[in-house]
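Omission of a single protein chain aside, the complex is shown with its protein chains in their original locations.
Labels A, B and C are assigned to the chains in the order they are written; within every chain, residues are numbered from 1.
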Amino acid sequence: MTAILRMHCPDCPGIISVITEFITSNGGNIINLDQYVDHSNGVFYMRVEWELDKFAIPREKIRDYFETLYARRYDMWFHISFTSHRQKMAIFVSKMSHCLYDLLARYTAGEWDVEIPLIISNHPDLEIVGRQFGIPFEVVPVTRDNKAEMEAREFELLDRYGIDFIVLARYMQVLSEDFIARYPNRIINIHHSFLPAFVGAKPYHQAYERGVKLIGATSHYVTADLDAGPIIEQDIARISHKDSVSELVKKGRDLEKIVLSRAVGAHIARKILTHGNKTVIFS
Amino acid sequence: MTAILRMHCPDCPGIISVITEFITSNGGNIINLDQYVDHSNGVFYMRVEWELDKFAIPREKIRDYFETLYARRYDMWFHISFTSHRQKMAIFVSKMSHCLYDLLARYTAGEWDVEIPLIISNHPDLEIVGRQFGIPFEVVPVTRDNKAEMEAREFELLDRYGIDFIVLARYMQVLSEDFIARYPNRIINIHHSFLPAFVGAKPYHQAYERGVKLIGATSHYVTADLDAGPIIEQDIARISHKDSVSELVKKGRDLEKIVLSRAVGAHIARKILTHGNKTVIFS
Amino acid sequence: MTAILRMHCPDCPGIISVITEFITSNGGNIINLDQYVDHSNGVFYMRVEWELDKFAIPREKIRDYFETLYARRYDMWFHISFTSHRQKMAIFVSKMSHCLYDLLARYTAGEWDVEIPLIISNHPDLEIVGRQFGIPFEVVPVTRDNKAEMEAREFELLDRYGIDFIVLARYMQVLSEDFIARYPNRIINIHHSFLPAFVGAKPYHQAYERGVKLIGATSHYVTADLDAGPIIEQDIARISHKDSVSELVKKGRDLEKIVLSRAVGAHIARKILTHGNKTVIFS
Partner (left out) sequence: MTAILRMHCPDCPGIISVITEFITSNGGNIINLDQYVDHSNGVFYMRVEWELDKFAIPREKIRDYFETLYARRYDMWFHISFTSHRQKMAIFVSKMSHCLYDLLARYTAGEWDVEIPLIISNHPDLEIVGRQFGIPFEVVPVTRDNKAEMEAREFELLDRYGIDFIVLARYMQVLSEDFIARYPNRIINIHHSFLPAFVGAKPYHQAYERGVKLIGATSHYVTADLDAGPIIEQDIARISHKDSVSELVKKGRDLEKIVLSRAVGAHIARKILTHGNKTVIFS
């Protein structure tokens, strides 16, 4: 069992030494450390993971000690998590199955240390996939007009299943600001373009019209600004003049599922730190 | 010596057969044919290259015959060129040397069937590169205020050297509409972003601010709309949160030179056909 | 409904014209043509697809006519298939599920014009996947010692289900020469390396030992020489010194499934022609 600290603070000499000394002198064995200084803005970022077996400070007091001893002194933002806590992830889908299958195939193969107890959809079409994998599939038929009421039902479901974070696997409804505010940096979306190109609806049509030679996909945390949240991962595929819109859609599917799964994997492994509207992805 | 036909027309049955029959029955040996039908818009595109040694129609009459026999009948746009004509290319640069060196190194190595008799710059900084490679380097200090006068000088130079097409190798001046109109689909630019993302000035700064995980470069024909002409080639490179703007600039250089050179190579080989605001890149 | 001709013959002038004339003059509308000449070996390759609605020659006589009129004259190898025939594909698996899920997710989503009536495995572990998707899953516990007997059972199954071609989705048994001879260019394998590097067992271990910076995957037709058949598709992923063998295995999974699915898609669309030990992949 390990603890993972993610933090940032104004850059100052000695900060790595101080934190590693804190861990080591209390009996923690550091198994991973990734650090980075943004010299232009003077910000120090770090992620450290250490084994807790012989760590002198009890788990439930680590945050408090760290806050008192270091966070205040160095004007630090920090977050400590424990790998003993297995996160619970909900998937939101609409009618397209490719991302959903990719996520569930990885889940079934044990690729991730996560639990997926709930799928929510605004359509019943993919109910069969829930049955195939034995995962509760709740149809919540959100529309523009009944959003508040339906989201209330979703909150109830998310709470009941103890969901930690949400993955929008080509979910075609816009979440309300209230919804987004409940899960800051905990809703991962896949947008089927190379953001910031082709924001909004029908990005493959936009790409086709513009005559680009590459299509892209972008996974990002959802914020109140549509398609403008912190980017986690992007990738592209080569296309040609021969590709119609429907071929772009088809080629894009492979991109979408890979890019979404990479983001989900990084989130599960607590490798992402969000600062401002950007992500730091630790190695 | 070969002839190269590039054409498009409303799609109709038998068109390939008719054109290949025309070439073959007149003694031409087809060495390359690439064809493609845009089914959604009903347009047929083709590029055919054939050997002229035993071709019955004299070179200077081929266009006329083709126009009379086929182009009118099929409502065709077409262009016929001959590889015996070695094209002349001018390079426009400002202060950055990476694209210029890449173009000239390929030229010197004989990679392309082209002649480069002229380099034009709005700054004297890279004059030494002209001298290194023994190519006339003309400084034409265009500014916003003297554009008409300076472009007149450029036209004179371009005419004197018999320039067929122009490559903007990180040239930092916007050409006038008049200039662009003189060289339709014959001015190739490299823009240092994945268009249509980050149009305009300082795209690496824009990319840094948005926190993208990939940077791109786009080569395109120049049209009156800034950074909006038909895209010829694009590519991307992976970056991370660790990369400052100056590292993006550095990583972008390799992209820019490769993407520009691919476009220039395709243009020289007469593999590009422009229709509307898009390119068809034949293989 | 369309016909697809794939052919190669010694290169000679007029061949495109002759074949397109044959199709067009008999009322066939060509909707796709891709052609290529291997100038160093003097071989002409072509794939043509045309609509059969108004084609004058009855479907069952096309092969015969083509043989008589052209194939003999031009010393041609050719193959004509009809999209009205929906091919039947069997999947062979062992214990790893990632390729199997990827194939079945695409199948379920209707991405391919194919039928998958049969999964065969040497282990019962993935039986549940067959049940999830409602596809017969036959366990045939082949070992080195009972190969002849077990393969006889497989032949019986393949015949009963009318299988056209076989996909080895990380199937860990070597097929006998007899088996391979029954399905020439109709067994697609995925090898988890960038062939010809790391032939044989445990390629990720070999890659780790050698300290490569990229890992690869290769899909190919199975021939009697292990991992030496005609290559259909390859791709790579970037790794670093930080990746242990088990991380290579994990990163490799995404590669394997994408590379295998691209090959399967090309095979289903009849875009592959095999000549000698190489493939021509038409566009």
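Basically, a contact is a pair of C-beta atoms (placed from the backbone, for glycine too) under 8 Å apart; a residue touches a chain by one contact, two chains touch by 3 or more.
As the structure is a computational prediction, the values presented were derived from the model and not from experiment.
Trainee: Pick from C:36, C:92, C:112 or C:171: which residue touches the chain that isn't shown?
Mentor: C:36
Trainee: Just the residue numbers, please: which parts of subunit C touch the chain that's not shown?
Mentor: Output for subunit C: 36, 38-40, 45, 194-198, 210-214, 216, 230-236, 240-242, 244-245, 277-281.
Trainee: Can you name the residues of subunit A that touch the chain not displayed here?
Mentor: Per the touch rule, subunit A residues meeting the hidden chain are 13-14, 16-17, 20-21, 23-25, 28-35, 37, 39, 238, 283.
Trainee: For subunit B, which positions touch the chain that isn't shown here?
Mentor: Counting over the whole complex, subunit B touches the hidden chain at residues 96-98, 101-102, 105-106, 108-109, 111, 132-133, 242, 250, 253-254, 258, 261, 283.
The definition used in the following text is that only the chains that are shown with their structure count from here on.
Trainee: If each chain is a node and each touching pair an edge, is that a line, ring, star, complete or other?
Mentor: Contact map by chain: complete.
Trainee: Give the label of the chain whose average Cα location is farthest from that of subunit B.
Mentor: Relative to subunit B, the chain with the farthest C-alpha centre is A.
Trainee: Averaging over Cα atoms per chain, report the distance between subunit A and subunit C in Å.
Mentor: Taking the mean C-alpha position of each chain, the two centres sit 36 Å apart.
Trainee: Centroid from C-alpha atoms only, then distance subunit A to subunit B, rounded to Å. What do you get?
Mentor: Distance between chain centres: 41 Å.
Trainee: If a residue has to touch 2 or more other chains to count, which residues of subunit B qualify?
Mentor: 39
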